[in-house]
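The complex appears here minus one protein chain, its other protein chains still in place.
Here is subunit A:
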């Protein structure tokens, strides 16, 4: 059995309250949101192992602050999907708009289409797999976690990067400040193989390049004192 929540009949707050209560109660019933029609902030703040499917495309901030729940969007997602996610799995069957997975602490964000600008901005431990391309300024100030891109990356990838790992199979239009290509060691191949498998991605880890921080912005460089 599954529980259907109809956005054309039920107010957003009631939909989210119902989902949050079911997640807390560890409900085994899958929940389905129909008539999504691009609504904002659906399935946010879930704190427990619940399966939620959204039929159709979503607006701003779907599945924000997700913890343990599995949320699947059968459409495209608007800006800020899975923002500040803690754990669980969020899957987008279509494209994701800007700042997908921003500030995420954990879990897996699996985007089957493209993600636009600022994907994984300030990520703090989340794993993001994008099956298509990503836009400019992705992984800006990314601190921890893994961003895997099967397609191409836009301008200024990984600008002001901390310790997040970036894996790109296609081309990178340009690297941001302090982001450099790094050697793929065996542990990175193993890590990537596991991520690709969990995301159901048809790609070999050996096809990817790894990018990371050159760590030159970590400390003040006294030679540059005159520039201030």
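The rule is simple: contacts are C-beta pairs under 8 Å (C-beta built on N, C-alpha and C of every residue); 3 or more make two chains touch, one makes a residue touch a chain; residues count from 1.
By our rule, contacts and distances are computed from a predicted model.
Comparing "Glutamine amidotransferase", "Putative spermidine/putrescine transport system permease protein", "NADH-quinone oxidoreductase subunit N" or "Dipeptide/oligopeptide/nickel ABC transporter ATP-binding protein" against the UniProt entry of the hidden chain yields the protein name "Glutamine amidotransferase". When the full complex is taken into account, the listed residue touching the unshown chain is A:37, out of A:37, A:198 or A:215. Only one of A:53, A:97 or A:122 touches the absent chain when the whole complex is considered: A:97.
Shown as candidates are A:16, A:57, A:122 or A:146; the residue that touches the absent chain is A:57. Annotation: of A:20, A:53, A:70 or A:116, A:116 touches the absent chain (contact as defined above).
Mapped onto subunit A, the footprint of the missing chain covers residues 37-39, 57-60, 76, 78-79, 94-95, 97-98, 116-117, 135-136.
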